[in-house]
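Complex shown without one protein chain; remaining protein chains in place.
Chain IDs A, B and C follow the sequence of writing; residue 1 opens each chain.
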Amino acid sequence: MDFSSDTAAPAHPAVIEAIAAANQGNQPSYGGDEVTARLRRHLSETFETDDLDFWLCASGTASNALALSILCSPIGAIACHEEAHIERDERGAPEFFSGGAKLRLLPGHGGQIDETALRAALAANNPNFVHETPLEALSLTNLTECGTAYPTSKIEQFVSLAKAEGLNAHLDGARLANALASTGASPAEMSWKAGIDVLTLGLTKTGAIGCEIILVFGSKRAEFPQLQARAKRSGHMPPKMRFLAAQAEAMLTDNLWMTLAAKANQTAREFADILCAKPGVTLAYPVDGNEVFCMLPPKIEALIRKAGVKCYPWPGGSYRFVCSWTTLASDLEAMRDLLAES
Amino acid sequence: MDFSSDTAAPAHPAVIEAIAAANQGNQPSYGGDEVTARLRRHLSETFETDDLDFWLCASGTASNALALSILCSPIGAIACHEEAHIERDERGAPEFFSGGAKLRLLPGHGGQIDETALRAALAANNPNFVHETPLEALSLTNLTECGTAYPTSKIEQFVSLAKAEGLNAHLDGARLANALASTGASPAEMSWKAGIDVLTLGLTKTGAIGCEIILVFGSKRAEFPQLQARAKRSGHMPPKMRFLAAQAEAMLTDNLWMTLAAKANQTAREFADILCAKPGVTLAYPVDGNEVFCMLPPKIEALIRKAGVKCYPWPGGSYRFVCSWTTLASDLEAMRDLLAES
Amino acid sequence: MDFSSDTAAPAHPAVIEAIAAANQGNQPSYGGDEVTARLRRHLSETFETDDLDFWLCASGTASNALALSILCSPIGAIACHEEAHIERDERGAPEFFSGGAKLRLLPGHGGQIDETALRAALAANNPNFVHETPLEALSLTNLTECGTAYPTSKIEQFVSLAKAEGLNAHLDGARLANALASTGASPAEMSWKAGIDVLTLGLTKTGAIGCEIILVFGSKRAEFPQLQARAKRSGHMPPKMRFLAAQAEAMLTDNLWMTLAAKANQTAREFADILCAKPGVTLAYPVDGNEVFCMLPPKIEALIRKAGVKCYPWPGGSYRFVCSWTTLASDLEAMRDLLAES
Partner (left out) sequence: MDFSSDTAAPAHPAVIEAIAAANQGNQPSYGGDEVTARLRRHLSETFETDDLDFWLCASGTASNALALSILCSPIGAIACHEEAHIERDERGAPEFFSGGAKLRLLPGHGGQIDETALRAALAANNPNFVHETPLEALSLTNLTECGTAYPTSKIEQFVSLAKAEGLNAHLDGARLANALASTGASPAEMSWKAGIDVLTLGLTKTGAIGCEIILVFGSKRAEFPQLQARAKRSGHMPPKMRFLAAQAEAMLTDNLWMTLAAKANQTAREFADILCAKPGVTLAYPVDGNEVFCMLPPKIEALIRKAGVKCYPWPGGSYRFVCSWTTLASDLEAMRDLLAES
């Protein structure tokens, strides 16, 4: 039983087929190919606008860092949750790509920034005081690192507060599909309609091999050439770009990404029910997406460990279990059977 | 007729099949998977040693820059040919990944560093003189940017000169297979046996989708954890690493990479013969690999341009034509027919 | 009445005289001069050891950042207090000089790191887990940003804990003299004898024009050439170094620096007594050095503001008043008279 991460899962067969289909004849390098051209149309449709530019990247870490590098200068700071992926799990990538920008960490339950803390940080921001590093960007994550989903209204409100102080807005959507499936919001509503300037849309965890899309909206499109140049010099401009585009196209076609995310969410809810049926097991955070964070009694902890169930201990004492599009009913049954032993 | 680049070519079918085959069930992320484990054995065999570590990367630019970042500090300089890919075509990636190291450019015909210039640069190097940036690494490229191949003896000699002054040695092998096929040298002879500390072995141009291997040899393996950390923070640690490993495995199995490179080299030689049969066409550099650089009379230049033949004008006035594993006999015939019109 | 900062004060006359005295004839540039040579002897005496190297710098920010750049790599993190000068007041200098290292912020009352928080951070440190940025250095500040002094025993203990986990130890001593005067510790006891690898010794706030000394002790002296090179490329290698050395020599001669610091400390204590004699005024932190942090009732706050007394509102609601070597008895009397009006 492997609940370690949705990145341990294989890719959806449609993604493999798309790669094979893209492998026909010569094609211009660096995104000049036909598949990438088709993808633009898919994205315009999915996001209900032509006012966007996009870049493909195999890495979520790089996608976030590249996005932030055009939203925050080396002498600025990025406000984010203290448990954000960009702070905890990217080995200093934002600092590296931005040329030395700082992260300003904000607290909040369930991976969501506390509104009071955000307001206080924005109120204290003074770009004219040269001694301190001023905030230049706000980075939100949806699905959050604790598996909860910000509703669109909260994204809108936080972005609005940030923009009133002159900040740019980034959304880390490594598991955006799960948040969309959970909240019922559309991709447009959760991104540019809520004021997001740059969205990092992850498809790897949803079912691709390795494919993230950096989407730049509206007036920030003026920075797109800079984004490309930064992608180039960080090794994120693959010559055979068509194979990234093919993955993205497969995922967006017939809304496959949303179907897979909805399935993973549903599986996670069922998994949570199975766990919480045991006395002493409690949810650390609401299960809004495909991740379950539970506090486990020692006896169950020992049982799970002994059985070799793959999952991660999490800061705060809980355990994280991740469901993916491949998690089977039989996996859940196996867990139910295991827990029955306790 | 597309002779623009070997990166415009599709991947070899065996690579696609390997990706499909790797797409089975859950596997540990970040290189803990079975395919990556198998690849280690392939590499030990190919390079005739267990005294190596390796990292997989989809990007040649990143592979070079990561390699150099463990061979040269931010306060050092890297000696390379003035037309080297790391200088001309990577948008400052070595400067970025190293944290500000400098490139010291050396002249030389055909993309090969001039021995006298190298000796002079090494003789002038004084790490104790704080005002100037001392050389800390030598970076060679084989196949060179001009399509010529250094013989192993030259690599050995240059590395030996550099090491005598305390420099580290890097080999950019984006087209290493072509150089090996051309010179008859073995991978081991062209790398660690010649004193190379870190080799960037490209498979993308040879026939993969996007797969480069950074190989760290001998005492420099002590820096391997640093290389991993730098890969992580630059977004070059793909969670689903197995799909990079699968590409590499497919290319190394039964020496497919060498077969494809030898075919591309042979095609290039035939292509050169066709071109040079025309009066006024001369080779700018010897055709050691899969690239042909020609000086073209204006009439032929016009003809080629009119026919929409894809190729690149090159600094110095020549044109570059690249053959890949997919370049067909019919492509050559088409060119022969076209030239017959002149 | 100006209690804004000890950097608003003029330099001690002996410093000006030393500069004039150093202005005789040609002298080798970049530290090869006679004054710098003499300074080495002063420092050996002051720190009771020859096992040190030093570098002179006009800037405290640069001194800290240079020191940290040889103690923490671009892929590591520095543990410090959440209110440390390197975090709050240096506009990202440590991130800049280190090439992208992170600061890990620890809480604690009065500007002193909480022991439990430090132990927890050290216990959680795992340099082998590539996804997270491991701690490589601990940076302490004495006098702290809240005007309190760590006793030598605490420095020793914290450094010892940090070193057991493989960290390097830095001491930001922008107001070291005030801490020494307060605790009675010797310079040696507060630095290398407590395990400090690199000390940033500030003399500017104590009474120089602009002069800080970076002291590198023991085994870390192996990194001294790197420190020099980093100083060079950041513009902190003044050609006419003798004028920095002259300032330092003047301050160390006859222990002038300690005399001035002791005077400033004493003045601050008297100032605190004057303030605290007023009902409703309370100290936010103990007055260990030359800084007084007070909570002020609104009426007194208004009075002070109206009178144009220069001081800083501080995070947490207190006001900071700084005394320097030039703060006069008449300044204190003026404040006593002002408060009498309330």
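For this structure, a couple of remarks:
Methods note: contacts are C-beta pairs under 8 Å (C-beta built on N, C-alpha and C of every residue); 3 or more make two chains touch, one makes a residue touch a chain.
Every value quoted in this text rests on a predicted model; they were computed, and no experiment measured them.
Residue-wise, the contact with the chain that is not shown comes from C:Thr326, picked out of C:Thr148, C:Thr206 or C:Thr326. From the set A:His12, A:His85, A:Arg230 or A:Lys263, the residue in touch with the chain omitted from the display is A:Arg230, counting the whole complex.
Remark: the omitted chain is touched by one listed residue; of B:Met1, B:Ala62 or B:Ala101 this is B:Ala101. If you put the hidden chain back, the residue from C:Arg119, C:Lys240 or C:Arg305 that touches it is C:Lys240. Take chain B: the residues that touch the chain left off the picture are 74-75, 77, 88-92, 95-96, 100-103, 105, 130-133.
Even with one chain removed from view, chain C keeps its contact list with that chain: residues 2, 4-5, 7-11, 13, 16, 19-20, 23-29, 57-63, 65, 90-93, 96, 204, 209-210, 229, 232-240, 243, 326.
On the side of chain A, the interface with the absent chain consists of residues 30, 73-75, 99-100, 128, 130-131, 225-226, 228-230, 232-233, 237, using the contact rule stated above.
Everything below uses one rule, namely that only the chains that are shown with their structure count from here on.
When each chain is reduced to the average of its Cα atoms, C sits farthest from chain B. Which two chains touch most often is answered by the contact tally, and the pair is A-B.
With centres computed from CA atoms alone, A is the chain lying nearest the middle of all the protein shown. Between the CA-based centres of chain B and chain C the separation comes to 50 Å, rounded to the whole angstrom. Separation between the centroids of chain A and chain B, computed from CA atoms only, is 34 Å.
For chain A, the set of residues touching two or more other chains reads 90-92, 96.
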